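What follows is an incomplete set of chains from the complex, kept in their original frame.
Letters A and B mark the chains as written, and numbering starts fresh at 1 in each.
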């Protein structure tokens, strides 16, 4: 990903990037992909019946991560309150999805990796929050 | 849209639909389209320079409405805290975008219509919130 290069060449930013936000953007896109993959892998498992809650939370998390990653990428104009609310919702989606995936981590390697991606993205959202003001 | 028909045939719902949530789903999708359109129409205006903030908020609002509409459409499993956070973020995005569009409503008909769509979607999100528990 070219997150840092892109944001640092934005006319309003001019090199003064906020590391916490850059990391958050990157992890939002990564987590969107991982959750999309995990929902799909869960769907292919013999025990899909026990993974229905996991799939639902994966899909919700993927939707919120994609939206938040795009919103956090925008530096033109300002939309601080909305970006903060999105980061909070996204952190919550990651927390809940990470917990659910964690429950299946021993049985399904894709859930173990996804739980990790969710936790990383949750932390990144929470660390970016105080930088958005 | 077939929101009501689809949700009411969901095996866990079986006709017991929540009107406030159905309306919210419909207005989220509608507002996503309207904000996408308004961002694009603003971009085509001679005075685009004065509409940069409006475009940014339109794009953010479109992203959050699309994510929230999809999440609110899901009835399998539960993800109450996350859906509530998304509805709140979406209501905030609609409020802020509706205010900004309202400032250009006399000059640009697309902003006037979009301000209305945002206000409708904001109300629908706020009215759906107490039903999600």
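Quick notes on this one:
What we mean here is this: a contact is a pair of C-beta atoms (placed from the backbone, for glycine too) under 8 Å apart; a residue touches a chain by one contact, two chains touch by 3 or more.
All of these numbers come straight from a predicted model, not from anything done at the bench.
In this structure file the full complex is assembled from 4 copies of one chain, 2 of which are shown.
Note that in this section only the chains that are shown with their structure count from here on.
The rotation that brings the Cα trace of subunit A onto that of subunit B spans 180°, given to the nearest 5. If you average the Cα atoms of subunit A and of subunit B, the two centres end up 21 Å apart.
Taken together, the subunit A residues at the contact with subunit B in this complex read 52-57, 59-61, 63-64, 66-67, 70-71, 74, 76-79, 81-83, 85-86, 88-89, 92-93, 96.
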